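Take a look at the structure below.
Here the complex is missing one protein chain, while the rest keep their positions.
On to chain A.
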Amino acid sequence: METNKKFVVSYAPHCHNGDRISKKSYNMMLAALPAVFFGILQYGVAALSVICLCVSTAMAWELLFNRIMKQPPTIGDGNAALTGLILGMLMPPVVPWWVIFTMTFVTILLGKVVYGGMGGNPFNPVVLGYAITRLSWGVFLDVDASLAPGYIFDFNMANPIVAIKSAVWTGAGADAAAAFPPQVLLLGQHCASIGTMFGLGLIVGGLYLIVRGYLRWELCLSYLAGVIVTAALFSAFGPEGKYAGAAFHVLTGFTLIAAFFFMAEDSSTPVNLIPMLIYGIGAGVLTVLIRNIGAYPDGVIYAFLLMNILNPLLDNIRPKALGKVVENE
């Protein structure tokens, strides 16, 4: 019997650095830790419980679905834990337990399991799970509402991305954004979800992922370039003072976590150079468009969902195959 395998057909990632999936997952969790620890430090025990419950319930749901579908357990690869951790990073510090349980259930089931598990998912599970939960129980994921009881900081406690939304409509977005200079946003002196407060931590984690080969810099850079150029164009050519500048858009909301952690999800991102650039720039442009002229304060989640839908089409832009067809005479 012929046992030699000449062709192995497998799902993305097609280009990797030789590591196991578990190593990638745990390295990504390591990269996220500076931002996560800072968030827990600022928000305290409540944030710790949100992060712990997100990670553990995501793993538990995956284990349960493995059992139901009679598959070998896949929680050892760390992907469920990573999904839970990134979801937790997007959460405000106080979230009811049942919202966390439902969100991780939806994320694992609709984001991964229904597509046959990791690698088959067309959408980034975190983005999909967050979007569904946000649409269903938006008030529980509202950072302002979550911070209402019990938190007092000695810095401006308005969530920047929400604060400028109404200011943009009254034509004073740039003024509102001036209350949040870049150093304040980089050093986490503003209110945001647990894992997106500390801009510097996210950047350090992202650079670690790029250096270790877990994140393609083309995706990350093209996304940030898309955000920067679009925000700069709005700022330069829009009505004077109406729109916030590029630095504000890069350092607030989910931009940095998207650039470094959403982009490192293999299945929902393209594998070739030109599609990567289109994907990144497209997501960046959509992010700022939704923020500046759309209804939602932060456009990252919907920008990524839309680009995820486009991804299979983008993947059709492939390099020309090597060699040539020779007609038999």
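As a convention for this text, contacts are C-beta pairs under 8 Å (C-beta built on N, C-alpha and C of every residue); 3 or more make two chains touch, one makes a residue touch a chain; residues count from 1.
Rule of thumb we're sticking to: contacts and distances are computed from a predicted model.
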- Message: There's a gap in the complex where one chain should be. From "Class III cytochrome C family protein", "Sugar ABC transporter permease", "Chemotaxis protein CheX" or "Dihydroorotase", what does UniProt name that chain?
- Response: "Class III cytochrome C family protein"
- Quick one: say which of A:A31, A:I86, A:L128 or A:A167 touches the chain that got left out. A:A167
- Option touching the unshown chain, where A:L109, A:I132 or A:M157 are the choices: A:M157
- Task: Identify the residues of chain A touching the omitted chain, counting contacts across the whole complex.
- Result: 22, 44-46, 48-53, 55-57, 59-60, 63, 73, 75-78, 81, 94, 97, 139, 142, 144-145, 147-152, 157-158, 162-163, 165-167, 169-170, 172, 297
